[in-house]
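Excluded from the complex is one protein chain; the other protein chains are retained at their positions.
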Amino acid sequence: MKKFFAMLLALAMVLSLAACGGSGGSSDGSGSSQPSGGGSSGGDKVVRIGVFEPATGDSGAGGKQEMLGMQYGNKETPTVEIGGETYTVELVYADNASDASKAPTAASQLVSQDVSLVLGTYGSSSAIAGGPIFGEAGLAAIGVTCTNPGVTAGNDYYFRICFLDPFQGTVLANFAQEKFSAKKAYLLGELGNDYDQGLLNYFEQAFDGTCVKDSFPTNTSDFSTYLNKAVAEGADVIFCPVSIAYSTQIVKLAASMNLEIPILGSDTLDSNMVLEAAKGSNVQIYVSTFYQEGGAPDFDNGIKAWLAEDSTAMTNNGGNDTIAAVTAMGYDAYYVALEALKAAGSTDKGAVKAALPSLTYTGVSGDIAFDEVGDAIRDTAYIKTADNAAGAWTLETVQTAK
Amino acid sequence: MKNTSKKGAWIGLLCIAALLAAVVVLENVLDPNKNIMVFTALKKGAVYALVAVSMNLLNGFTGLFSLGQAGFMLLGAYTYAILTIPTSQRDAVYYIYNGSAINFSLPELFGGGAVGLVLGVLLALILGGCVAAVVAWLIGLPVLRLKSDYLAIATLGFGEIIRAVFQWDKLGPVTNGANALKNFPTFTSFNIQNANGETVLRLSTFVAFLLAGVCIAVIVLLINSTYGRAFKAIRDDEVAAEAMGINLSRHKRLAFVISSFFAGFGGGMFAMFANQAQAKTFTTAMTYEILLIVVIGGIGSVSGSCIAAFLYVAASEWWLRFLDAETFIGGVKVPLLRNGFRMVVFSVVIMIVVLFFRRGIMGDKELPDLLKKRRKEGAVK
Partner (left out) sequence: MQYAISILLSGVSLGGQYALIAIGYTMVYGILRLINFAHGDVFMVAGLMMVYLTASLPLAVSIPLVLILTVLLGFVIERAAYKPLREAPRMSVMISAIGVSYLLQNLATYITGGLPQMYPEIPGISATVSIAGVSTKWVTIVTPVLVLVLVAALTQLINHTKVGMAMRAVAKDFETAQLMGIKINAVISVTFIIGSFLAAVGSVLYFTNYQSIVPLSGSLPGLRAFVAAVFGGIGSIPGAVVGAFIIGLSESIIKGSNWSIFSDAFTFALLIIILVVKPTGLFGEKVTDKV
């Protein structure tokens, strides 16, 4: 009996603690990235933009790089003029842990915090799981780099500023044939990952030759058999649109075994962690991506300076200042959000949603406009190759879909 | 004695009815956007409560240590999703495979509309449970002969095998391969809208509670029946139970199949909650999560599992979320707080519960037992 009361007491304590914590958390706005912003800008009016990104889980690394773009954008332009008044923009974060089962609660968290619109997420399956929650709440979401067609299809409230998997797969297949006159491709993706498998599929459809397709189970770290298989099959190219954690493994391994077959990757491979892994080796890496460093010098220099002074941001970028395309996309997404707020003339989420379809904006990654489904109208992809001596990306070609 | 238990049952029933009514009222009175966390957590809690109780039936009441829960949930979720995606949406969902191999949708077969929705969803959920049960029966033939840990690892293995099969792209026209199944009716489909598309009556949380409640009630009835007593006898001592004339293999199989049925049912509900069904969600990590709920609630306590499910979901995904954000109090940055810290704190809390409250919140008692005991003590005084 005593124990029961002890339990109850403990429970009550935990509950009350959690309750104050919960309310404290939401009233504090879950931490804006610049605490001093509120005071100096004069205006007390605050507009909140939700950031629906993974910070943990297997897309954590990519999600963080994408957030960097938004944070930098927010640092650069912390206020926005809405309907003649100056509002301070506050970013509200919710970590969806790259997990479709955690995404609905993360999405709900943003809805409950009264945001005007949402940016994100990296990883399409979380976007698909969170989308209906935003839709139900009448909250518009701008997908930054979720490339799966299923994100916007059938959801009026989801928009996106990046190109789609069918486009990217086709572009890479064309590139493989033009550049390497490839007859045989070895395709490798993570089993059960819609992003990987979708791209493999589109590549296969567009590729005019034989494809050998393989999938590895989640958390695999031994890729030697797969790469050896590619060699044994006599493949002309390897296409592996896998997430950052796997791609670093694959590239490292390819480097150590002196693989001569070029590796093609999608936008996920466009990361300095991949560059780091390939540095000093003979691996040939080609990735299709949204942005090429040097495309907008002001942005490049600005964000590099910011990374240099903010050590946390630097760590989140993988320890150096090479700018990932997802960061540029995050930056553009932030400005699209500001444009939408301006166009709406109010912080009301309904007005923002109504303003989005007709919005156009020229960002560092190119022109952004939405079609009737809510997808970006984009027909160019940058193809970059890794310069292993310098540890940097160089632009190979700009590819358009045919 | 008989009378009091009957009275207890009535009181229990009344309490549940009151709870359901409270849920409906709350959901319609409170601002749906400001309080969306409450209802999302409640919905997920209801789903997890059912799945945890079904696991408890096996692990807590029959003493069979199975770790295949996520696999059975996957079966239920996929069956539910495949049977209920509207035919008009199928091409969009199965866009990689140029349409689905199955071209009907249960809610539409029942004539669409509200009636079709209710019947279709219900039937799909039950069929999801049945698929899980049939697979469990097949799996049970070889593996139920194994003892404790071996059974655990074999069922865990089956969960992984099921997942790999569903991710196989050759089955794509049915399972949609690696892609998520979506656009099927979810809990929010049960919100009643008027002609202008405005929601007049919100029933989404109520539906989740009702479905979970009915299933849990069935499990409770089962536990209190002769079968339930046989299960407990097997748990306490297999040899003695067999000596008492209990057919061991038959009862074990029965418990396994029933537990899997409700896991499958719960899996379907999970798909309704998550708005999508994708095989990669149903990992061993999910099984562990459910197992933790069962243990925190108390092995062998239905009400414990329910309470723990709600606490677990709310704590891990709602109350502790502030720990993830860098917070400034009076201009000073609070140390340690950054992304990932929430889960660290949460796992420490779990360790504390496991180590210091070994029997979980409820032990093997039920909520009514505790109340009764208190009343009795009061009377003595």
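The chains carry the letters A and B, assigned in the order they are written, with residues numbered from 1 in each.
Just so we're on the same page, a residue touches a chain if its C-beta (ideal position, glycine included) is under 8 Å from a C-beta of that chain, and two chains touch if they have at least 3 such contacts.
Because the structure is predicted, anything quoted here is derived from the model rather than measured.
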Q: Write down which of A:C162, A:I244 or A:I368 is the residue touching the left-out chain.
A: A:I244
(Q) Using the touch definition from the top, which of A:I49, A:M273, A:A296 or A:V364 touches the missing chain? (A) A:M273
Q: Name every residue on chain A in touch with the hidden partner chain.
A: 55-58, 60-61, 64, 191, 214-226, 228-229, 231-232, 244-245, 248-249, 252-253, 256-258, 273, 276-277, 315-316, 318
Q. Please identify, in ascending order, the residues of chain B that touch the omitted chain?
A. 59, 65, 142-143, 145-150, 152-154, 156-158, 160-161, 164-165, 167-168, 239, 284, 288, 291-292, 295, 299, 338-341, 343-344, 346-348, 350-351, 354-355, 358
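Simple rule for what comes next: only the chains that are shown with their structure count from here on.
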Q. Where the centres are mean C-alpha positions, what is the separation of chain A from chain B, in Å?
A. 31
Q.
Could you list, by residue number, the parts of chain A that touch chain B in their complex?
A. 1, 4, 7, 10-11, 14, 18-19, 21-22, 24-26, 28, 30-31, 33, 35, 55-56, 93-95, 99-106, 108-109, 111-112, 114, 125, 128-129, 131-133, 136-137, 148-150, 153-154, 191-194, 196-198, 201, 215, 217-218, 312
Q) So in the complex, which bits of chain B are touching chain A? A) 32-37, 39-41, 44, 89, 92-93, 95-96, 163-164, 167, 169, 177-180, 182-183, 186, 188, 270, 273-276, 278-281, 283, 286, 313-315, 317-328, 331, 337-340, 342-343, 349, 357, 361, 370, 373-374, 377
